[in-house]
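Some chains omitted; the rest stay in position.
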Amino acid sequence: MRASQDGSSIVLPDAASDVLAKLREKTPRVHCITNTVAQAFTANVLLAAGAIPSMTISAAEIGDFVTGADALLVNLGTFDGERRESALLALEVARHHGMPWVLDPVLINRSAPRAGFAKSLLAKKPAAIRLNAEEFRALGGGPDEAGVAAFAKATGCIVALSGSTDLIADATGVVAVKNGHPHMARVTAMGCAASALMAGCIAVSEERQIGASAALLILGVAGEIAAEHSKGPGSFAAALLDALSNLDGEALRQRARLS
Amino acid sequence: MRASQDGSSIVLPDAASDVLAKLREKTPRVHCITNTVAQAFTANVLLAAGAIPSMTISAAEIGDFVTGADALLVNLGTFDGERRESALLALEVARHHGMPWVLDPVLINRSAPRAGFAKSLLAKKPAAIRLNAEEFRALGGGPDEAGVAAFAKATGCIVALSGSTDLIADATGVVAVKNGHPHMARVTAMGCAASALMAGCIAVSEERQIGASAALLILGVAGEIAAEHSKGPGSFAAALLDALSNLDGEALRQRARLS
């Protein structure tokens, strides 16, 4: 519910429906530098949505993989020297190709060195940073609309703050997505997978904030559908992949709860 | 069914019910140094039970993570130089904070160097060691009540021997838990996750043997419930997470099979 850059009116559910169709048509390749806890679920979320994951962190080959990709994820969970080096190599290649990338600064509130590395990566201009309120606080961000808007303006990157309401801000405004389900916080790597999906959605979107917002709307609606078909976090995780795979624009339009 | 340290009588199902309530109320942070095969399932078991996992093994940040945790798991599966170094750093921090930790000496019966490292860690006084009969034999332990009791007395740590009957021993006695289901042996990382859950349960228990026994009772009962709602090991793994998340004290009391 905001104006696009050319002044026309954009309705997010319609735009997200278009992003979903493009994911399946273009099957973007998303190279994920991510933690080993999150790798399998992240790959399965991408595959269910229509994107194609790759996940090597070997310095000898990451350049080739990023060159062949459409978007890049840099996730700082189970962060180590090899991942740090590979991330910097990968970002160099992404920059060279003008490729969008998403930063997920997992648990930087728990570790000062990890927070420091996140700040140095933020200076390298991700298309978007996706994080939760505690992680955002470690970067000095305030967990409300004013906070994300200010941070987006100051850094020039989209801020996607996950919570019971997701806030997605760029320099021009803030979108709020209220979809989702509490089970999502009981499945490991849900946030990590959201960031990977965001990279894929941005890759197929003309406007980056639309791509970022669409990713969280798509995942939130899939989560709501999954909750209706599950009995707890175990069956929920499988049902979410089913829902993502079966999702259509009509469900997005009917279920979107924005503000 | 044993006397507590102050002489009062303790009934395990009631005590386990209390541990389960405390897990959900205190949401203890469990830092897991564990193998990459087991990470995602272990994290999901902790989340389903009410605890909060973290899993970095990077030497640069593991000190911060352990300092912020309530319990530590050291699991020796897919063991390598970085994990060895990180484990020693983490144990130093845990010792400094008086934090309980659990040792899981995965498959030490398959590798002499791994068994040697396990022995050196055992000398650093874990709150508990959880393992199966073959792994216990590699440490010279005998797989019966007398064997676990003797080992617990000699080492001063709780011995939790998993099998069709789980035996949990400390210097004062042995508890036997008969709950569980054969499917549990057909899902990778079930034992690893049990050890992580044990660390979380010990963190919220006043008596360590109660915490250790409660963890195996909770997981065993959840496994029995899951088996009633599954058709094989794949649906069983998801159903076990559902059952853990939905478990209550009444189910523990009704289903506990001890001896």
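The letters A and B name the chains in turn, as written, and every chain counts its residues from 1.
Following the convention adopted for this analysis, a residue touches a chain if its C-beta (ideal position, glycine included) is under 8 Å from a C-beta of that chain, and two chains touch if they have at least 3 such contacts.
Keep in mind that what you see is a predicted model, and the values were worked out from it rather than measured.
S.K.: 2 identical chains shown; how many in the complete assembly?
M.R.: Identical chains making up the full complex: 3 copies.
We take it that only the chains that are shown with their structure count from here on.
S.K.: Using the average of all C-alpha atoms in each chain as its centre, how far is it in Å between chain A and chain B?
M.R.: Using C-alpha averages as centres, the distance is 34 Å.
S.K.: Per the contact definition, I'd like the list of chain A residues that touch chain B in the complex.
M.R.: Touch list, chain A to chain B: 35-38, 40-41, 77-81, 107, 110-114, 185-189, 230-235, 237-238.
S.K.: Which stretch or stretches of chain B touch chain A in the complex?
M.R.: Counting only chain B, the residues touching chain A are 36, 39-40, 43-44, 47-48, 53-58, 60-61, 64-65, 68, 82, 229, 237-246.
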